[in-house]
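Complex shown without one protein chain; remaining protein chains in place.
We call the chains A, B and C, going by the order they appear; numbering starts again at 1 in every chain.
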Amino acid sequence: MAAPPDLAHIHHAELLTTRPEESLRFFRDVLGMEVEAQSGQSAYLRGWGDYGRYSLKLTEAAQTGLAHVAIRAWNGEALERVAQAIEATGRGEGWIEGDHGHGPAYRFTDPDGHVCELFYEADRYEPPPELVPSLKNQPQRITGRGVSVKRLDHLNLLAADVRAARTFATDVLGYRLYERVELDDGSETGAWMSLSVMAHELIYTLDHHGANGRLHHLAFWVDTREECLRAADLFLDEGVYIEAAPSKHAIAQGFFLYAYEPAGNRIEVTTGGRLVYDPDEPTVVWTQADRAKGQAWGVKTIESFHTYGTPPVESGP
Amino acid sequence: MAAPPDLAHIHHAELLTTRPEESLRFFRDVLGMEVEAQSGQSAYLRGWGDYGRYSLKLTEAAQTGLAHVAIRAWNGEALERVAQAIEATGRGEGWIEGDHGHGPAYRFTDPDGHVCELFYEADRYEPPPELVPSLKNQPQRITGRGVSVKRLDHLNLLAADVRAARTFATDVLGYRLYERVELDDGSETGAWMSLSVMAHELIYTLDHHGANGRLHHLAFWVDTREECLRAADLFLDEGVYIEAAPSKHAIAQGFFLYAYEPAGNRIEVTTGGRLVYDPDEPTVVWTQADRAKGQAWGVKTIESFHTYGTPPVESGP
Amino acid sequence: MAAPPDLAHIHHAELLTTRPEESLRFFRDVLGMEVEAQSGQSAYLRGWGDYGRYSLKLTEAAQTGLAHVAIRAWNGEALERVAQAIEATGRGEGWIEGDHGHGPAYRFTDPDGHVCELFYEADRYEPPPELVPSLKNQPQRITGRGVSVKRLDHLNLLAADVRAARTFATDVLGYRLYERVELDDGSETGAWMSLSVMAHELIYTLDHHGANGRLHHLAFWVDTREECLRAADLFLDEGVYIEAAPSKHAIAQGFFLYAYEPAGNRIEVTTGGRLVYDPDEPTVVWTQADRAKGQAWGVKTIESFHTYGTPPVESGP
Partner (left out) sequence: MAAPPDLAHIHHAELLTTRPEESLRFFRDVLGMEVEAQSGQSAYLRGWGDYGRYSLKLTEAAQTGLAHVAIRAWNGEALERVAQAIEATGRGEGWIEGDHGHGPAYRFTDPDGHVCELFYEADRYEPPPELVPSLKNQPQRITGRGVSVKRLDHLNLLAADVRAARTFATDVLGYRLYERVELDDGSETGAWMSLSVMAHELIYTLDHHGANGRLHHLAFWVDTREECLRAADLFLDEGVYIEAAPSKHAIAQGFFLYAYEPAGNRIEVTTGGRLVYDPDEPTVVWTQADRAKGQAWGVKTIESFHTYGTPPVESGP
């Protein structure tokens, strides 16, 4: 029986960089995010439309990739329910005190080893005087710097066993499974899940190297396809590596632009995507033949999109 | 304590027309909807992105306005819970057998007298061969006829007592109240509510005539602002009366185009709008001074937007 | 010394089709052109923004390709000047009486053998009552059917000897050469020319088969990139073969979508492109290394784009 999830949305992600200064410059000056705080080896960044204090924690590290993803629950009881469900799977690691901008969090790993945290209590962003917006239903003024991404939209995590990872996400975390890819041999190579009407908020795709805990990409939202096209122009002039030029995905129908930030983590600038209002929406299953058609308008996906992730791995499958 | 609603979304609306042929032509040829079925005095129409069989029931009648709005619940138990809550208010009218495309429905009136129905069981649309889409995550092919609206998006109902109407919607139906207008005298003249992250799905605004049960507008979704602009060009050449040219609302930040269909019901072509991910999103309260600034970019709202509704009334306040 | 050209613009093109009914349906129902007239084996079609009676003459034939391209001069004296210049090259074929919608024309072949006509006298389109537009500075109402292309924009002709063809166009016809491609071996593989500030109106690109008189593509204009993206959605659902999904050219910076009409002629839906206001604009020369970078955002051009033209040829280079 379909029911709305206990979890509300992905609140933030912590990204690791081996080139902290260049990465910070990319997120601040090219993507146009604001640095809300800095502490130790980390900078906390936000899009102008993020209601929380930040949606990206950028941390200097010896290798790239995702440090953790943090998901917010609808309320304290919902948080408790999900934490107990995780506990029962043996994947739980217990409660931590919280971090900048949010309260106590329950830490666990997904079946592929990605570190995840759940919390409910969170601060709302209070802009400093120079960033107070004109419209009171907006968290921050639009700075108009570079791409000016609005907010963190979704994550795509690589998984050696996609089916195991997404089953945990749906059965334990309560994600709704909107679309998936199943090859002719019965293996599952991708799963698109959400907590809302938005087409995707959490994605698992196959790690072709069979590695664990790796990141495929972080996606930041802009409100229009024209902003994606404009972002490509800006990336071009900024010397940002564009892996996949703007086009439309067949799966979820999101509009995309993929690039690598200076340390090598893949970043998407995204908008659009279908909206799912049917409580009983059947999961769309894309076959090997479907995928052979390329993206929505026939664009063939570049090979690296299927093989590259962070941190990079030495040997292939 | 914030929690996700038991109701999922507005499934369809029944609109009354005194000029059935011209209205049908408008929705089919100018807005580009498909006639899914016709029966008696009614035509059932759908946007290419509606997952249900239809989102607009267009019925010939002696006067214009809204016959009823139908809301779908997440599941049978949720439906039962909400029906009981309504029953307890005395506004319930009991169960009806259902209509084309959906199962048993619980009928009631909101405090302003608008007829509403709730149901859970609903058919998914099965396209005829000529309307099978290329992408399997899409209910129907895009016909490319006129505006080609994608789906019904939201309703704005006039209410003589906005506060009473929206309190019923939030407290009994479970809607989330995202924004409202409160004048200096403490009266409430508008309330924007939703069941999802979308900025608004159900709106009440003040009926300046003090009448009951009237419609302000039905809004149909397009995916881009460019399609709103294009719709204005098409309306212009079709001789459709444009009441408010495309621009951006301050409230909810939706992009709009308002026009009257041939029988006089106000129709919006809309896109955009902010997304609300915070479970504890505080309601934004717009003051009289705020509203005096006009829409987002300063456009002053045309007088008729505040006074006109369907069915029309004889005398003013 | 730079000076404005004697010729004004490409007025129309005659395209040959082996599948007249399907081609007509494509241009009328998918691209959304109007059939202005039909005569013998030909249909005369127009975009809603073409000021002349038509911009596409579609003619049934035993093979596909371009029958002729027709260019309008600024005035009778300018026409005479250019005709005499052509006469002097020996490529002239003399005057013909004219065709539907235009007066006497001077016929010749370009160095690659494409049939061309020049004329000055031309009718302005007079819309029938049902196509009279709302805005008096517009030739025709927007029908809102399918892609709704606005007008013929430019032509790309294949040439076995690009340098010879473009030299004739610049030196004899007076075209301005804005961009060209020169490979490391000194050969020229493409030339982009115009009679106005628009980035390109006449293009020659290398015929890799060494054939003569073939067509690369006809391009139709839409006013926005969003309309190109929408066209791709419509092509997808219509089963039109998309050769190259929407993206941005490096050369001329036009936004493109390439598809094949039912008989196999390549059609572009285009918009954008840089504007050239400098009377002394230096020709931009793209090198082999430049071209290896792909289109503006790095999209690699599909192989067929470099090899396919109409009519098709048997053997390769």
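Here is the rule we use: a residue touches a chain if its C-beta (ideal position, glycine included) is under 8 Å from a C-beta of that chain, and two chains touch if they have at least 3 such contacts.
Values in this document were obtained by computation on a predicted structure and should not be read as measured data.
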item: Per the touch definition above, residue among C:13, C:30, C:61 or C:78 touching the missing chain; value: C:78
item: Option from B:236, B:252, B:275 or B:313 whose C-beta touches the chain left out; value: B:236
item: Residues in chain B touching the chain absent from view; value: 225-226, 229, 232-233, 235-236, 242, 245-248, 295-299
item: For chain A, the residues touching the chain missing from this view; value: 30, 32, 133-135, 141-142, 144-147, 224, 226-227, 230, 233-234, 236-237, 239
item: Touch residues of chain C, complete complex, unshown partner; value: 1-5, 8-9, 49, 51-52, 72-78, 120, 124, 135-138, 151, 178-179, 196-198, 223-226, 250-253, 272, 274-275, 277-279, 281-282, 284, 286, 290, 296
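Quick note on the criterion: only the chains that are shown with their structure count from here on.
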item: Sequence positions of chain A contacting 2 or more other chains; value: 225-226, 296
